[in-house]
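Omission of a single protein chain aside, the complex is shown with its protein chains in their original locations.
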Amino acid sequence: MQNSNLLNLEIRNIHKRYDSQTALSNIDLVIRKGEFFSLLGPSGCGKSTLLRILAGLESADEGEIWWNGRRIDQLPARERPFNMVFQKYALFPHLSVFENIAFGLRLKGVATAEIRSRVDEVLTLMSLAGFSERMPETLSGGQQQRVALARALANRPECVLLDEPLAALDQKLREHMQTELRLLQRRLGLTFIFVTHDQEEAMLLSDRIAVMNAGRVEQVSTPRELYEAPQSVFCARFVGRRNEILGTVQRRDAGWVDLSFGDRVILRGRSVGATPGSGVDGKTETRFFVRPERLRILTANANPSEGWNTLVGEVVQVVFRGTYSEVVFAVTGGANESTLLRAFTDEGATTTVGDQVRVEFSPQETHVFSGVDE
Amino acid sequence: MSDTHKSRRVRSRIGRLGWVPIVWYALFLLGPLFLVFATSLASRGIYGGLEWNLSGENYLRSADPLFSLILWRSFLLAAVTAAFCFIIGFPMALAMATASATARNVFVFALAIPFLTNLMIRICAVKSLVAYEGPVAHFLLALGVEFDRFALSQNLSLVLYGMISSYLPFMVFPLYSALERFDFSLVEAAQDLGASYIQVMNRVILPSLRRAIVSGVLLVFIPAFGEFVIPDLLGGAKTMLIGNLISEQFLKARDWPFGSALSIVLMLILAGAIWWIRLFDRPMGRPRRPA
Partner (left out) sequence: MNERHRPRPPRSIAVVLPLMLIALYLPLAVMLISSFTDIQDGGSYFTLRWYHEVFADPALWEALSRSFLVASGAAAMSTLLGLLGALAIDKWSFRARVVLRTLSWLSLMLPELVLALALLSWFALFGLTLSLWTVIAAHITLTLPFVILIIGARLKGLDPAYDDAARDLGAREWQVLTRVTLPLLAPSIVTGFLLAFLISFDDFLVTFYTNGVGSDTLPVRLYSMMKQGMSPKIQALSSIMLIVSVVLIALLARLRGLKSLADAES
């Protein structure tokens, strides 16, 4: 743990059990001050639980939480310098927008005049000036969300915890709020810890992401690193869309793996972040992962590039997605009867269902991830 | 200060306030009930006091066929009331639940009024109807029908009417509440498949109402079993029901031990009835007879 920069949040060895279920195990994270840090994972992975433990709304069975060199996990929620934005906003329905935002301030005994100015300040910040006397039920989803954020910010927390705050918004609004949120965070310089199951959202907003699965942290890295170099199968599947090709391992050496697929085809891929695995050559199965945009579609009789992997298949679906098209095609062979692969292409218009196509992809872009020998 | 297992419930010292209602219940429910039990084991003293000679003789007395008859009569009344309440109440609830949204509110309100008005008012109303100088009397006179005025104003059908109209809302409200939440597209689907409405009722609607029916039956049967005010005022106090009997022990005969024993017996019978009725509450329990 770095002591040079004490202004950070250290989560050490957190464990949490509900009855016999393990919700969190061995959580170790360091979050830096001013970071936009996301906890990403599917539902039930424990990300919300972890956030609630940070907030002090639940306590961990084991582990410690340190903030700025001070141990805080024994403190109740109200004594922690954090504030939370809840998934369904949890705006007090019996209080006006003003009173909602002022709630925490009143509890602290802040003087009325100052309450007024702080609330106005934060209302302006969230573009909600003039809304102070409104009641929460009269507000739209987006407005409620901003009030929830304002309520948290009014208390001048050192860190803001956000529990899937954009989940209830529709697409357009969500995108708008994502941008606003990011700008706000940058502007205020506060640490944001953001929980989401939407990987695109996490990639868009975060400085760093912690991918969580079944109570464990699988990987912590920047969005780019996560996308290009996932360290586990789970991360590879969860972030970004990838094709999976299941085949039998023929050979491994020096970071490269040869996979046989179908009767004759040999594919080569790069081992990422793994020690050359054990497992018997010729018997073990493993998966190759390739991103759709790395598949190049050739005409059926064209020659593939030197040293590149190549497969043939039949197009089953072409999906027009505006700026590009997605071509889904089936290849036979390998462990499954037929594997569906996707390629992105600009030339979708020329490919139709039923065509025989050949795709090629570079071994550099074909990955095998650690812990894959299933 | 730090709690290790903070579940959803609030764990704070404030929870201790929960003892207050418990203390109340201990003082004003458990205590009295226990006293009743204890008293039932005593016997009536010579001068009307209590003699504590712990015996079960009062219970033996209650097994007397005379009292069994009274118990049986009360049971019958309660059962018949419950049955009628269901037969009348279910169509009512169904009609209410399928009415338009505004009509529904009107009906609930209309039903709530008799429900929440004083029993005495309702009895007074019934008696007004059949009073010596009442409209029914006049009506029958006008028709030239011969009748006994006395019998008109106090008879069994009146008692039944009084019971049913008193307890009907207890059956209708749970049924209505459940029907309100019922997914009527199931009915449409069944009708689409060719079922008549009666068949739909029996096979689709009623089975899903099992819980509500159990609630309704319990809410009617239990109080009806001990009911004696309505029979007393509308039935002319001729028929002895378990409620009258117990009451008499306390007020007239001053035989508190016997009255207590009867009360315990009543409670046991009711407990048995509740248990039996609740058997029907199991979701996929008993095999149904073909409708």
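We just call them A and B in the order they show up, numbering each chain from 1.
Just so it is clear, a contact is a pair of C-beta atoms (placed from the backbone, for glycine too) under 8 Å apart; a residue touches a chain by one contact, two chains touch by 3 or more.
Small disclaimer: the values here were computed from a predicted structure and weren't measured.
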Next item on the list: Give me the visible chains that the unshown chain touches, in label order.
Entry: A, B
Next item on the list: Please pick, from A:Val30, A:Leu57 or A:Ile72, the residue that touches the omitted chain in the full complex.
Entry: A:Leu57
Next item on the list: Taking the full complex into account, find the residue in B:Ile121, B:Leu141 or B:Leu279 that is in contact with the omitted chain.
Entry: B:Ile121
Notebook entry, point to check: At which residues does chain A meet the chain that is not included here?
Noted result: 52, 55-57, 76-78, 82-84, 86-88, 90, 92-94, 103-104, 107-108, 151, 155
Next item on the list: Go through chain B and note every residue touching the omitted chain.
Entry: 7-22, 24-25, 28-33, 35-36, 39, 88, 91-92, 94-98, 101, 107-114, 116-129, 131-135, 161, 165, 168, 170, 173-174, 176-178, 180-181, 183-185, 187-188, 191, 197, 201, 211-212, 215, 218-219, 222-223, 225-226, 228-229, 233, 243, 246-247, 250, 256, 259-260, 263, 266-267, 270, 274
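In this text, only the chains that are shown with their structure count from here on.
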Next item on the list: Could you tell me the distance, in whole angstrom, between the mean C-alpha positions of chain A and chain B?
Entry: 59
